[in-house]
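Taking it in order: structure first as structure tokens, then the write-up.
Here the complex is missing a single protein chain, while all its other protein chains stay put.
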Amino acid sequence: KIFHLGACRVSMSMTEIRAGFSAIKANIQSRDPLRSLSILSHPHSLHKVKVGDRCCITHHLFTFYVDKVFKHCRTEDSFVNRKISSIANSFLSARRKLGQCREQNNCVCGEESTEKFKQILANYEGLNVTSAAMKSLGELDILLDWMEKAR
Amino acid sequence: GDALLPAPQSISILSINMKHFLTWSPVIVQGATVRYSVEFQGEYERDYANGSWIPISECSRTAATVCNLTEDISASVAYRLRVRAELGATRSPWGTMEGFFNRATTSLTPPLLRVLADGQHLLVELADMGPALQFRLLYWRKGHEGRVQQKVMREVSSVVHLDTMEAGAEYCVTAQTHVEAIDRSSSFSPTQCVRAQGDPSVWL
Partner (left out) sequence: SGELYCSLPNPRNVRFESVNMKNVLHWSAPEGTGDGVLYKVKYAVYGVGKWIRKPECRNINRTWCDLSSETSDYEEQYYASVKAFLNGTCSDWMETTRFNPLTDTKIDPPMVSVSSTDKSISIILTAPEKWKRSPEEESVSLLQVYPGLQYNVSVLNKKTKKRWFFSISNNTLVVPWLEPGTVYCVSAQIHVTTPLLDSGFSKEHCIATLKDK
């Protein structure tokens, strides 16, 4: 699928990431009891990101998941761990494409989006690392839904 | 106790049409059934998760010398695979496959294609080759090789309508498999031609 992320046009296959997440969504979200807190969608919604900033903030978010989230999501369930690995490795190859596109097009985050990403990191830091990582993983569909609106 | 059992040898991957199988030579112990366990490590585990390995439950303590990795090798990055032998409480050292495996190197075969004419309708039947594969069909009217048309098909049901044909004319079709996730295609299948019903002179 071709994603139009601001100046970037990136071909990525989200189908496998979606399938992997759907397979573990109920399990992962059941480990997150904090209904009133969101990492990605409150207080700022991703859906308010300016079109021009999409490339930059998507790359930031993929880096956030690769660097901070997946490694803290190990569970006692082998099936869940395998799906997390599949998603994490898919994120790695997708981020590589995003990174190339970002350099070629010099995608820079505007002030508003930088603020939004800072808020996401603040939401994350506000919890202990395992809870924050598990909550972030449980919100993967928020990221995918937003990205796919940009197709 | 582990040292008595040798690590499995000749560990290799057989990957065709995005289905990936790990195989190895059996470890022979007279009068005993040796079992095996398989683990994989993606680029993420290597670079971000302290080189951790992930067990594949379907291939834990299996007596087979083959393991289906398709569900786990689901990203286009470099993977490492390892397998060890187990006999009771005794375990062999890990036998690690030489080098890496990236699914982008899977070998792709052309689809099994059947071309049909029904009146003036050009139809095709394609054998299902799994969710990761799509089909790219090229078709043209014989003698009009300059005007080739293309259609991409994702899922395949039984008989798929390709196009309508001029009465009495002959049309040819060829197809290749395409994998969007790795952006690669197979070679084309042998061309098949069929003739539309009807009298061509009616249209001259």
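Order as written gives the chain letters A and B; numbering starts at 1 within each chain.
Assume a residue touches a chain if its C-beta (ideal position, glycine included) is under 8 Å from a C-beta of that chain, and two chains touch if they have at least 3 such contacts.
The model shown is predicted, which means the values in this text are computed figures rather than measured ones.
Within the set B:25, B:105, B:164 or B:187, the residue that contacts the chain not displayed is B:164.
Those residues of chain A that touch the chain absent from the view are 1, 14-15, 18-19, 22, 26, 29-30, 35-38, 41-42, 45, 47, 138, 141-142, 144-146, 148, 151. Against the chain not displayed here, chain B makes contact via residues 118-121, 123, 153-155, 157-161, 164.
What we mean here is this: only the chains that are shown with their structure count from here on.
Centres computed as Cα averages put chain A at a distance of 29 Å from chain B. Partner chain B is touched in their complex by these residues of chain A: 1, 11, 13, 15-16, 20, 66-67, 70-71, 78-79, 81-82, 85-86, 88-93. Contact residues of chain B toward chain A in the complex are 40, 42-45, 47-49, 54-57, 71-72, 74-77, 79, 180-181, 183.
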